[in-house]
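Heads up, the thing below is written out as structure tokens.
The complex appears here minus one protein chain, its other protein chains still in place.
For subunit A:
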Amino acid sequence: MRLINIKPGPALALFLVLLPFAAVLVAYAVGSDIRLTANPSDKLLPAPGTVGDTMMRLLTEGDRRTGRILFWYDTWASLQRLWLGIAISASVGLVFGLLIGLFPLMRSLLAQFVAVLSMIPPLALLPILFIVFGLGELSKVVLIVVGTLPFIIRDLSQRTYEIPQELLVKAQTLGASSWVIAIRVALPQVMPRLIQAVRLSLGPAWLFLIAAEAIAADLGLGYRIFLVRRYLAMDVILTYVIWITILAFAMDWLLRWASRRFYPWAEEGL
């Protein structure tokens, strides 16, 4: 039988899904064990048990000075910045995507401009953002917007442009104005694409968030990771990295669910 025709049953499929996760855990445990037997005070690969203890401590115990559980404050600060940045990118991107995709005049005016803008490496702008917007929340949110907006605009304008001409002509024969075509035909058709684009932008958004927090912040997941780096606190770093991964995965799952729930007609495109 050919390899392309061999499909796993449910049990085997589950096993195969879990296998790489287990492999990473085992590899880490073995590596950590080897280093710790050689040098019990090694800090590079703390034992899984130590990481678990640290995790519990971080999640439940307050800061010694203020009594605040910093883990949740960090999470809240980071999520706020991320959410704000993504929300601004998505809404501005939607408006400009529709404008560029639907109106030839806007396409001539803006398409090339956005294409050039999207080539600017956002991190290279970070110093400028800090100078212009200060070291507060604004510059971090702006970095996320700068980093994700051009992609969202380009993606949505392309999707809008790809809406079959037949549908736009049909709408015109039903007497629709440009405005009605924009809100009743183009907008609902690109909404599932907007969710897709946001899903794809989440990775870069986290990257820019953590980069901005690493350089200037006093709270936030990225700030904490780069702070404890000085003490080689690998257990804390690992806890935060796992937590960020879980958050990112949950957001992605939530967006996919929303897309299925609210745009069932677009099912096959996802």
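A few remarks follow.
Convention: contacts are C-beta pairs under 8 Å (C-beta built on N, C-alpha and C of every residue); 3 or more make two chains touch, one makes a residue touch a chain; residues count from 1.
Here is the rule we go by: contacts and distances are computed from a predicted model.
With the options "Response regulatory domain-containing protein", "ABC transporter ATP-binding protein", "Chemotaxis protein CheZ" or "succinate dehydrogenase" in hand, the undepicted chain maps to the protein name "ABC transporter ATP-binding protein" (source: UniProt). Across A:R35, A:R57 or A:R184, the residue that sits in touch with the chain not pictured is A:R184. When the missing chain is restored to the complex, the residue among A:N5, A:T37, A:T66 or A:T173 that touches it is A:T173. Contact between subunit A and the unshown chain involves residues 164, 166-167, 169-177, 179-180, 183-185, 188-189, 263-266, 268.
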